[in-house]
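For this view, one protein chain was removed and the others were kept in their places.
We just call them A, B and C in the order they show up, numbering each chain from 1.
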Amino acid sequence: MIEPTIYEISSEGRKGVSYPNVDVPRTKLPKEFLRTELNLPEVAEVDVVRHYTRLSSMNYAIDNGFYPLGSCTMKYNPRINEKTAAMSGFQNSHPLQPDETVQGNLALMHMLQEMLAEIGGFAGVTLQPAAGAHGELTGVLIMNAYHKKNGDSQRVKVLIPDSAHGTNPATSAMSGLKPVEIPSDERGNIDLEALRAECDDTLAGLMLTNPNTLGLFDENVQAVIQTVHDAGGLVYGDGANMNALLGIARPGDLGIDILHYNLHKTFSTPHGGGGPGSGPVGVAEHLVNFLPGPIVEILEEGYDDIPPLYGLVTPKDSIGRMKSFHGHFGVMVRAFTYILIHGAEGLRDVSMNAVLNANYLMALVKDTYKVAYPRTCMHEFVVEGRWKDAPDVHALDIAKRLIDYGFHPPTNYFPLIVHEALMIEPTETENKETLDAFADALIKIAKEAHETPMLLHAAPSTTQFGRLDEVQAAKQLVLCCRLFPEVE
Amino acid sequence: MIEPTIYEISSEGRKGVSYPNVDVPRTKLPKEFLRTELNLPEVAEVDVVRHYTRLSSMNYAIDNGFYPLGSCTMKYNPRINEKTAAMSGFQNSHPLQPDETVQGNLALMHMLQEMLAEIGGFAGVTLQPAAGAHGELTGVLIMNAYHKKNGDSQRVKVLIPDSAHGTNPATSAMSGLKPVEIPSDERGNIDLEALRAECDDTLAGLMLTNPNTLGLFDENVQAVIQTVHDAGGLVYGDGANMNALLGIARPGDLGIDILHYNLHKTFSTPHGGGGPGSGPVGVAEHLVNFLPGPIVEILEEGYDDIPPLYGLVTPKDSIGRMKSFHGHFGVMVRAFTYILIHGAEGLRDVSMNAVLNANYLMALVKDTYKVAYPRTCMHEFVVEGRWKDAPDVHALDIAKRLIDYGFHPPTNYFPLIVHEALMIEPTETENKETLDAFADALIKIAKEAHETPMLLHAAPSTTQFGRLDEVQAAKQLVLCCRLFPEVE
Amino acid sequence: MVYSPNSAKDREAMLKTIGVSSVEELFDVIPEEVRFPDLDLPLPLSEMEAAEGLANLAKGNVTNEQMNMFLGAGAYHHYVPAAIPALISRGEFLTAYTPYQPEVSQGTLQSIFEYQTMICALTGMDVSNASHYDGATSVAEAVNMAQTITKKKKKRIVLSPGLNPQYVETVFTYAEGSDLEFVGYDLPVTTGVKELMDLIDDNTALVMVQYPDFYGRLVDYEALGESVHAVKGLLGVAVNPLALAIFRPPSEFGADIVCGEGQPLGIPLSYGGPYLGILATKEKHVRALAGRLVGETVDKNGKRGYVLTLSTREQHIRRERAASNICSNQGVMALSAAIYLSLLGKNGLKHVANLNYQKAHYAQTEITKIDGYKVWGDAPFFNEFVIECPESASIINEKLLTYGIIGGYDLGRVDEDMSDLMMFAVTEMNSVAQIDDLVAVLKEVAK
Partner (left out) sequence: MVYSPNSAKDREAMLKTIGVSSVEELFDVIPEEVRFPDLDLPLPLSEMEAAEGLANLAKGNVTNEQMNMFLGAGAYHHYVPAAIPALISRGEFLTAYTPYQPEVSQGTLQSIFEYQTMICALTGMDVSNASHYDGATSVAEAVNMAQTITKKKKKRIVLSPGLNPQYVETVFTYAEGSDLEFVGYDLPVTTGVKELMDLIDDNTALVMVQYPDFYGRLVDYEALGESVHAVKGLLGVAVNPLALAIFRPPSEFGADIVCGEGQPLGIPLSYGGPYLGILATKEKHVRALAGRLVGETVDKNGKRGYVLTLSTREQHIRRERAASNICSNQGVMALSAAIYLSLLGKNGLKHVANLNYQKAHYAQTEITKIDGYKVWGDAPFFNEFVIECPESASIINEKLLTYGIIGGYDLGRVDEDMSDLMMFAVTEMNSVAQIDDLVAVLKEVAK
């Protein structure tokens, strides 16, 4: 059975929620602006609830099982976060209310700024960016503004390792800078020679992901950073992988100048099938004045029982505003809750368990799947999903076959520098039994790949849907419900 | 795949929620009471959330689709009810708080009492009973108390039509009275002759379900009631079927003395896989003093802007307390919300649409399935699930086959007076398309019954589970998780 | 027509199929004099207006969110972990009926089965039902069960004076039409086990006690159990399930039936309901057990699954000979309890129980340091204790209220003779600061 679209179950005259009647003297609508048609569905509340309940059951999510999607940190999302974010005092406050009526929100944001600064080793934090990529853009714009302020407007080159996430080059391009790719060496580190070669006085900076998308901590990280700094560049850190580093190492202590956090990864806020995220950015002392505004500051210190007075302030050399209002406040509440519950000790435990789980899983499968760079990994690792003696089998087939075994597939075909990459991030919230079962499945699939490859090519076969035709989708674009379709 | 029990996924040392440490000087636990073992599972929050998410997906509920379970009024449960019931002022108030601190709750209960009295045509209402059967017990105890008060303690006989729900005879027996069965006549009414024959001075009363469980309004209801009254008996109404009568006819106006309401049927509160219900009882003027206590009364009338002062009062000749505290308050909030949204007009629409839907569905299937008593029905109707020329097919087979068509089966084998009964109650919240689709399925199944009966016997075949062995369950009783099971 | 989807056009078509010309016609069978009454109800509200109206009513209450509260007496303020409302509100659980069709109800069935297991683990019994209405009615059903088990031959029921008075009242209401003889309940609340033993005779079907009892006391019922077993009667114990995390289960005292109020297991106060009746017994009495029961079995392919079982005890099969008339029970509450017990688990439940114990004892110690407030009795207790006050509990409570504190339970509401006794409940929700504040105010108001 296919689930009809909401338009297909629409029927004239139905509605799903009632509203009060107009109870004021009526004003005519301006004729010249009057709308005639409006093609929205007409359905009852029961139709809506059933439709979305059934749709939801067609999803696989963390709440259904293991979701080792590399680079995405699909850790369990504690339910207490949802409870606190839904508190009426938070949900019903307007972003333009007078500061004195939202001291609770401002206090929370201020504490979160300080906590993130402490966790990352930074002097200042903005909570405004909407997601990781938006944080990257913020960071690169800060980089740019810094050089301009120093009279270095020739600094337009941003170095990006070949293992970097696609948002890194896209971000640099978007901010008007010039991305230059730097290769990785045979141990998965940044190739120091190649890096040095690019470090001239047009260097704006380096976008560094560490641990990188191979799950590896760069063995020369200090040299890399020093090299960039020596050339007058800044180092931007992509903090998508902070789940390896909480209480383990502070990017700021390593010399990283700017870093974005993904609250929707490291700090357990749910992904929601795509978002919302939240990508706060931390910066070192010399960049604090460039942060986008507004940020929260203490306007008057508290004393005795009197709490401080918080207010919204725009830094002196601010790059400006990155979006409306103050950022994804609802996401901040969740992340703040998570940090409160963990404390310093709990956060370090998070990273220790995340790294332990990844190394354990790698140990279980390393004899069956070629580990791209075989050394101790951090919170994730990358294997090749191919064998010489099973030439027809691709990483995609393995990914789809895992679905038949009840697991969400890992990230595939990323990072680009590994052939047929399978990027596996178990996170700390999974237990040993789950890791064992997943490794078992991977090993069985390897066997199937050699003995009964059709099983992989036909996968998934246990789901409501078989493989979908992406080529047709892109060729015969259908991006909206056909409005008078024949329902099967 | 089977879902392991929560014990099977337990592992030593895990826990699903954190609590504060003891922060007071410690007192020793009394040695003589100290417990040694405690066999509870040890799991993480993620395990719990996944376990219950997966379990929930093994259920069929109103939110999944059509649920025409006769006598159960499985109407859609509006989400606003859940929102209001969860309001902190309601959820966090303690039942023994001083009345002046819970005037909101008391006002709500008082209004609900009045609304239910108005809907049923009664002089007084208690909200205390926990469910329909508990309301029945309340009602029969009131009947008993009334006769005793009148010095009629010889009145111990309770007449119960053969079509009645099992709770009716069970209730009479439980309250120490003597149930006597009265047959139905060929039009599905109470057999008046048989009724008259039992109406002597040992008569305590009649338990009347009207519309009855055949979905029929008794054509002689006034004569029936008169007969019982003439013999000095009281008429108890089983209000499980009130969904046919809102704004259509008030049981009190018909002369019924006592009636229970099922808030979890007629008034849209969810069944929750078994409960909680709520079974308020309404009574006519002469029985008001017998109601169980406490009920809510206005202690001081309000004036101008001053609201009335509400309090809890126990009626003079009260039968006593039926349970702890004041009843299922959380369920009351939901039903009150529902009534508020509907008003008089909306409630009448509910019943009109419920009866229309049932008659429409009956019209669609009546040529294929023998309608037990072919006349205009109320909110439900009963057909026979058998055909002479398909001797191996039973109502149960039809019920199970409906599952394969994506529907919840109707009630089967009840009422007992119809052979191979299928009792179908569509409710008003279903649309025409759904009724059409359900009738189509029934008609297709009738065809299959004759042509390919194995399809019915093998049903359901599209579900995770095939038919379950109820005989084994009852013979080899396993009522708890085996504590060291082998997981398959 | 808020939730009735069919439009006028739909209804027109349907009427045609039926062969009538109006919906009204379908009601011709109803006597005209009573047909289509005008109900005097408030005008219909839209969803947002209803939400606002209800919010205003809710604001008409003062709750433990605004005031510190030390009230228990059968309903307790505990923390409800956030995962519980998130899971019980899933439509597949919330909007299903009783699992009559097991093939499409395994979620409900397995969760009840697990609930039954956990209740057995807590109480030490062999079988638990799927839930009963609440504490009071579970005690009343225990009385009925004892009748069935002793084949209605024994007519004496000994009720401990330590039972929750509301439980006793409910038992009496239920028993109105019976020929049972109740004794014990009207003895002084300080009556000991010995005196209760004296009430047991050959005609005794059941001795019903509470653990901890209504007044918070932990009593060893072993001797009592032996006495009643000696006459082939039964021992019933109404429990607070949270206390059982750290205290000996009633099975060790020889309990035959364990009942009680399950509200402490993750169920909100909700002004008194819906709560959770616990009802469990020994395997040999399973056929006398009231209410639904889930058992393990296999499906036709041999796959493990669950069904409602032993329905021959129930009203829908056995009608007037059923073990009880109960039909709908407390499904959602049993589910909440199962999730609560799963989340806390063995160690968490022990920890919370101990937190309650420690805080209550701290509070008792501090309160009794104040001049005029005295310990009442010397029994060990769990999270609730009685204090003899320098003046009437009701007056003290009124004063506490002006300080923003909802005090303990005024035992004068049970018996005038106890009007200077106040019973305080202290749970994990009462912080040390709250307790210290209570102590300070009690001192203040005693002046």
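Rule of thumb we're sticking to: a contact is a pair of C-beta atoms (placed from the backbone, for glycine too) under 8 Å apart; a residue touches a chain by one contact, two chains touch by 3 or more.
Just so it is clear, the structure is predicted and the values come from calculations on it, not from any experiment.
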| item | value |
| --- | --- |
| Candidates A:Y67, A:Y236 or A:Y261 - the one touching the absent chain | A:Y67 |
| Absent-chain contact - pick from A:V221, A:A421 or A:A446 | A:V221 |
| Given A:T84, A:S163, A:S184 or A:T266, the one touching the chain that is not displayed | A:T84 |
| For chain B, residues in touch with the removed chain | 11-14, 17-20, 43-47, 49, 53, 78-80, 82-83 |
| Interface with the unshown chain - residue positions in chain C | 47-48, 51, 55, 65, 79, 81-82, 86, 89-91, 428-429 |
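Methods note: only the chains that are shown with their structure count from here on.
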| item | value |
| --- | --- |
| Computed distance of Cα centres, chain C from chain B, in Å | 20 |
| Chain A and chain C: spacing of chain centres that average the CA atoms, whole Å | 45 |
| For chain A paired with chain B, centre-to-centre distance based on mean C-alpha positions, whole Å | 47 |
| Numbers and ranges of chain B residues touching at least 2 other chains | 14, 45, 47, 49, 53, 57, 62-64, 76, 78, 341, 429-431 |
| Junction residues of chain C, two or more chains touched | 2-5, 10, 45-47, 81, 83, 85-86, 91-92 |
